[in-house]
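All protein chains of the complex are present and in place, except for one that has been dropped.
Per-chain numbering from 1; labels A and B assigned in written order.
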């Protein structure tokens, strides 16, 4: 897919993409003030005098914001700058009370890093690609304007004003919408693992400015446009697709690309020039004189590093190599940090219940989770996060399968009841009488009845049509309402059929 | 009896901070009597001097009543108990209009109190009113105020030409000199405490950058702004600075250090101390009166036991141009918040959009000097010019600071004149901005280096106007500055005061 090309009227074009991702740092309080960051509060209730830029107000940085940005930098193998500084970016807008945004231009907190993306999750042959990260810096978010509440006025809500963001700037290393999508997905995954951003794109906790240019393959970079604040992976891909073909159309018609800020319209899937940001960009950056240089101690950095969790790539490798999962299951189970945590709680509980080590129960658990539970939850329209079945309850169910108390097919029924009633697996099995029958006499009686009723098929089987064996198993299990122990049923059938 | 009371009240306004504090504590008079006396003096002078933008007699009385009640109850009294003061209108005061002398903030009533003013109230001081100043503290004559200029109480003999009280803390200097406030807060960015103190025959100290919190002080240039006291003498300044200074976690540049007992530490014996005399300050064409008072000061410090050392501060001549890049650059950004959205003036012409509203509001609200500095600051930060102006200025600033640090390897304090001349008539320098800027030539270098520096009255010019001497100290050595200033004060025996013509 790195050979993604746009077929223009005059030949092939290559698209060049860089993303500037704004990720809200997960903290209780804002970057430079003590007001809260929670989503969805009443307008202007989470605004301090500092956030409203009252005369004489001053910024004091929140340690947790710095810590989370450093941890994020460490998670992408980036250079952490022990000496960094905040700069002011000056411009006038109603969502920017100070008339400047405190950001970092000249000396960002985090320097060069990288993220490896898998080019095609479903095709391991497609390989991986490394996307360079130029920098991560910490900055303030702006407030919010509401345009549709009043005929002649826009309303200003400063609740977001001053919330801490990381701006994660990639190199222009992506060459297709799919690569950009994979990069954004991977970045979101890492942020959620690190715990530095919740990644909720629909709440605006993560959004991307998409830089797109086109060129003839192998030629110099073209002029780029920046599409602002795109808030889903799908929209980022759509914006790139539209913007690239728009640029090709302009160029092929003999026009020039204007370096400008554009806006993505999710309704139409198109981008348009942003009138309000037409103003010449001269941000007059200079070091914020209200803040001293930020100097990080070795102890601070050590704590940041020590507190990093196992990251997605390492976890995925461990799942295949140590736990023996399939590449597919490992990818699915590590895609989100919460899923991985659920799975790990499940195998810990399973291993304990079954008296085995985790590697011995992992495969069973992974298969059950990805096929049974995900499917069942999907039917209920629920996600793992609001699953009525806890990992511990699931471990109980798996242990009943593991020790032969119930069969796999009975387990499906039990799961359904668990989801319905919230009761434990053992209680359901007991109450509903779903225990597997290991009583050989009962199995023999059932087999005898099946063979007697299907004498013709017995003939055929004995005549060499061995495929009929499954038919006899099915009939026996049916006769026993699914409760016959499959191994015993097989044994008895084999013996009786001779 | 009635007559006696009137005389007492008149006399009370002749007292300074220490005398008022001690008198209230000792029961010689009540804080309420003090407040009444100064309220009356403020009222009587306001029409002539225009030192205040708003007066707050009730606030002064309420604070005094509290002090009197505390004393009656035998509770311990604060450092400034019973002393009513003037508050420069750059400090946000809760519930009292705060304007920075700009129309753009007219009617702005802060829902918060600046750290420094809060500390003063906590120490038992009361507020006589909000003092006039140069608009956003930008000026050296008080002519840029949006609420009318302050007239100095001083006159050249019988000449009634109105004189500048200095700036930007011109309301503060005029009020203290006119005996309508025993002390006042000032702020100093490039000399705004020291030059007006010198012009009006009072004392004023700018402490080390970071000693006084900037939280709640309307910002002019963040890396330079420092609050400090202005009062009749060195002791009064020491007392008031103790009340104003101290660590504030709300200001990232605040110094996390204990406040020394400066008043208790006062000592005019300078034996064993070295005083530097920077040769670069002896500029060509230095005013003869100023040169003479400097020589007097050198002699006085020698008399106090100090050794006089000739020193060099080679980058002195670049201090003013450096300042006039850095201060406007910071100001252009600090003043961007005055946009007519959240407080203050809004000018919304018919059919104007948001950006047009900003431009109209700021055009209507800011005075000419403020606009000039915003434009200069915007220019020096703009694309293509940033390195040539701003980065170069910050490098030269580092060199200026290094000059001082090198000098302080051999000397304890530095003595210079405070200003290149005595007070000038209002209107005389307002036509050429650069000529006005040159007023700060001796005060700006210490500001750039963040050093403590004080002006004390040295004597009178041949025209009968006050001249100041300027003591610059090492970072955090306010005590050394106060002590050298005290030695000067004791020998200058400055007792002149303006005639009460209002």
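FYI, a contact is a pair of C-beta atoms (placed from the backbone, for glycine too) under 8 Å apart; a residue touches a chain by one contact, two chains touch by 3 or more.
One rule holds for everything that comes next: contacts and distances are computed from a predicted model.
K.L.:
Consult the UniProt record of the chain that does not appear here and report its protein name from "ABC transporter substrate-binding protein", "Glycosyl transferase family 2", "Tryptophan synthase alpha chain" or "Aspartyl/glutamyl-tRNA(Asn/Gln) amidotransferase subunit C".
P.N.:
"Aspartyl/glutamyl-tRNA(Asn/Gln) amidotransferase subunit C"
K.L.:
Can you work out which residue in B:366, B:408 or B:442 touches the chain that's missing from view?
P.N.:
B:366
K.L.:
Determine which one of B:121, B:136, B:154 or B:209 touches the chain that has been left out.
P.N.:
B:209
K.L.:
Among A:33, A:189, A:247 or A:354, choose the residue that contacts the chain missing from this document, as touch is defined above.
P.N.:
That would be A:33, which touches the missing chain.
K.L.:
Which residue among B:341, B:444 or B:481 touches the omitted chain?
P.N.:
B:341
K.L.:
For the chain that got dropped from the picture, name the residues of subunit A it touches.
P.N.:
27-29, 33-36, 42-52, 57, 60-66, 85, 92, 94, 145-147, 149-158, 263, 274-276, 280, 282, 284, 287, 291-295
K.L.:
I need the residue numbers on subunit B that touch the omitted chain, in ascending order.
P.N.:
Touch set of subunit B with respect to the missing chain: 107-109, 111-112, 208-210, 215, 223-224, 249-250, 252-253, 255-256, 315, 317-318, 321-322, 324-325, 332, 336, 339-346, 348, 352-360, 362-363, 366, 371-372, 374-376, 378-380, 382, 385, 388-389, 391-399, 401, 432-434, 449-450, 475-476.
Heads up, the rule we're going with is that only the chains that are shown with their structure count from here on.
K.L.:
Can you compute the centre-to-centre distance for subunit A and subunit B, using the mean CA position of each chain? Integer Å is fine.
P.N.:
For subunit A versus subunit B, the centre distance works out to 58 Å.
K.L.:
Quick check: in the complex, which residue numbers of subunit B touch subunit A?
P.N.:
91-92, 98, 100, 105, 108, 110-112, 114, 214-219, 221-223, 249-253, 329-330, 332-333, 335-337, 339, 341-343, 354-355, 358, 378, 381-383, 386, 390
K.L.:
Hey, which residues of subunit A end up touching subunit B in the complex?
P.N.:
49, 52-61, 88, 90, 92-94, 97-100, 154, 156, 279, 282, 284-286, 289-292
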